[in-house]
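Here the complex is missing one protein chain, while the rest keep their positions.
Chain IDs A, B, C, D and E follow the sequence of writing; residue 1 opens each chain.
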């Protein structure tokens, strides 16, 4: 099992979710985060003039998948989240040692 | 050291927290997340009629524990977070390579 | 590649961000979390008298770095986030198996 | 009929109307985030329901031609015979319909005040049924006793300028009674933190209450002139005095808080309500101070008891209203308002005795009647949501909505 | 000149002014969080722009000396000749300037109402241009027809106490027309959830609308007296009745919601608007009930169609205003207002026919004119933001700001 952490544009959440559903991946957890990378920040309007915020709102999607689903999941996220401009985000893959479904107590791959 | 990521119902945070405290686990970090799994979404009331939101509010608890505490921590979370209905959530276990306590600079197991 | 998860005081975000920028680490993702550790909670004012909240607002910084940058990144965060009082937070290091830059599709170390 | 007086009553009526949404914000901001909509919904629904019942039968029960000092007759049911001309009995310089609506807004907010006792756990259907019964069986009679022409407490000579007994004591005492029948929120006994979800919303609610209270109190002069001005300035001064006292008390105990100032202001406004048009405006300073001190310590005491009267309607309105009614007996001056009387400091003990009598009667009646009504509603439809619904929050479980949208 | 009447008109004017920010909150809370500022901005910008145009030329177009029943003459351009003395034609007991400003607030909110149809996708510049054209070419003429001395619908004998046709039908019908030209939001066709960002804000907005509506309707009596009081109580009763009906409908379909109560109250207020000063206050109960039922089911029906009239201005204001105008034809009574007429229930069919005629004329004119204006603006400057700007949200893309600050 692997954990995918994808930090993407907020407005790409819906297409990514739909595309993952399309390939049979339903379970996921998302959260609002603020990010910073090459795309350093953004100027916002103050009452007169502007100021710069260092962090931009992003969405982080966490999906735990079976090893065999990893490739297509990564691919799906990458293609759907891309605009080609700075700020498209990053995807990280982490190892998962175990998983448990709380409702049933299933562990390991059965829990996904 | 292991990191436990438990995504559970918001209303189960308090019992889980108390139960973990009961077995001597004090340190934890929680955050509000939105999740999706078997329990696909929920219908909400619009002005007239309803609409469906795809994500449900959940709470994610992150607890880093010593290897020897992992079992009882998992068990505690699982039993306290369960209702038996869809949407009870998932628990994932990840490896931790190192830990540091910022206040003292303690590293490794001493930092937990 | 390693993932650093640092849970620190909210007000330390800005100095930590600036210091990381100083050593060339630009990319990072931050989120608001609530935490609990030795510093158990805080009394807040109710209309008359007080009540205790169990969780305190913290900020979690997630930075994925190359292995060679890990040491100085940890050091930077630790020194800048420290006040010496309870509640300074924790830093955890996790293994990363892969990384992808969504915009270009770069994978592995190139994606950082 | 006076255009000036009418303008003042109409705008006062609008101001009092705004108090109920103000209360929705005041209460809504103090509950946990998962119950904010449900809490606000209570005030809005009561506004809707009592707003209809008032014109249908409430007005005539409260103000209709007297039946034995106890209740109004049904002559004005459905506002029949109530028109654009002034009444010959009430507010004789403004249209009768204006007086009807002005009074209606008082009935609405009184019922809404009680909801502070039952938030975060009452079934919405039960709340509506309780509200209708309480309005009919508690509010209308007490309003008649005190303000109805021929009402027995009015005849006794008890004074209540703008609703200390009618509004605040009835609501405050009933809050305790219904909270006792309903039982505490889950986690209350364990002293679980129940953090207010939105304190700026509480402050905004308090501000709208304060603003609206000028209509409540100064509007109760029922004319636009010196008495209204006097009540107006007494009202503002009491609010300031109690808010400031609350700051001081907060400091003594640890820190002054915005939640405290908002609460203090409301308590001051409650306390001046029965006295506003009978006392010298400067008397509002001690009235506000004492009110704040009483409510503050009663609230602290209550929070250590087992009764979960969640938003302290009793400590704020019950105790504030009681002190205010007695304060009217102490500070009243016939020189301020010839329709009033002299109080204790002007050498007249009788008024204070009458005030005490009125307070005692209304305490006993409101508590008893509300307790019975709550028991009946509990037996017939049940009062509480299911345990898991309470834990999930009433916004989702009762109303299928959540306050702040997702990502 | 009457000081009492003037006080009432001035405060009513302030109340109606507050409705536009109230609308900003009402609409702002209902859109997705990324568009809340943009949605609020529309109302605020319209307040600024129409507020200026009204004194420059709007007032004279709408109320200036009649030109053939169709439009006002330019005699009062830039308020020349309009002063502190009463007009000899309109509101003859208050300063002419007070009447100008009172009417100006109506013009402002009418334009702002339409924005509910175009939120989350319209270009801000296009909205401003559209608003100016619509105000000039739709609002001013219709206001003249119905309320201008010599206006042809007024001459016909059609009644509109406070703006059922002038305000609500024009706005509601135009909303559909502009929504058709503009096209739906991205994701609308796919039934993507568009979760309201802040429901307490919607409730606060509804409360301010309700509060302000007392000025809107009771202020439209233009004097402070029995008629204002009667309109006031009718207004409140209709709001309560429709809000309660919406609770009941919500329950039947699944759950009563705060969003629903807020909507219901507004619909009730819309429906009573044309009738408020012509009907018995008790008639407001059926008027509110029927209004709620119509709007509720029209809204359900609309949401299954392909037209994304996003915040249902048509279902609320168009249909509510239409029903209200017809209800005036049904329930009006010359005994309530001698300047009115008897309606159907008092045996007079003619009034209902006139009301129907006025409604039909305004539906057709507003729809056609708005459709053309929208097409022209679309052709000249374009109506929509770019696709990616829409997806990012208009707060950032149009205004470079976000509602709730970062960490």
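The criterion applied here is as follows: contacts are C-beta pairs under 8 Å (C-beta built on N, C-alpha and C of every residue); 3 or more make two chains touch, one makes a residue touch a chain.
Quick caveat: nothing in here was measured; it's all calculated off a predicted structure.
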* Asked: Which of these, D:227, D:272, D:315 or D:341, touches the one chain of the complex that we don't see?
  -> D:227
* Asked: Which one touches the absent chain: D:17, D:162, D:177 or D:204?
  -> D:204
* Structure fact -> Touching the hidden chain, out of E:21, E:274, E:329 or E:393, is E:21
* **Where the missing chain touches chain A, by residue** => 43-54
* Structure fact -> Against the hidden chain, chain E presents residues 1-8, 10-11, 13-14, 17-18, 21, 24-25, 28, 36-37, 40-41, 44-45, 47-49, 51-52, 55, 78-79, 83-85, 94-98, 100-101, 104, 124, 198, 201, 204, 398-406
* In the full complex, which bits of chain D touch the chain not displayed? Write them out. => 2-5, 7-8, 11, 15, 32-33, 195-200, 203-204, 207, 210-211, 214-215, 218, 223-230, 232-233, 236-237, 239-241, 243-244, 247, 254-259, 261-262, 264-265, 281-282, 285, 336
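Keep this in mind: only the chains that are shown with their structure count from here on.
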* Asked: If we look at chain C and chain E, which chains touch each of them?
  -> A, B, D
* To do: Just tell me the minimum hop count from chain B to chain C, counting one hop per pair of touching chains.
  => 1
* Chain of greatest Cα-centre distance to chain A -> D
* Structure fact -> Ranking chain pairs by contacts puts first D-E
* To do: Averaging only over C-alpha atoms, locate the centres of chain A and chain D and give their separation in whole Å.
  => 51
* Structure fact -> chain A residues touching 2+ other chains are 10, 30-32, 34, 55, 83, 94-95
* Structure fact -> Listed in rising order, chain D residues that touch 2 or more other chains are 399-402, 406-407
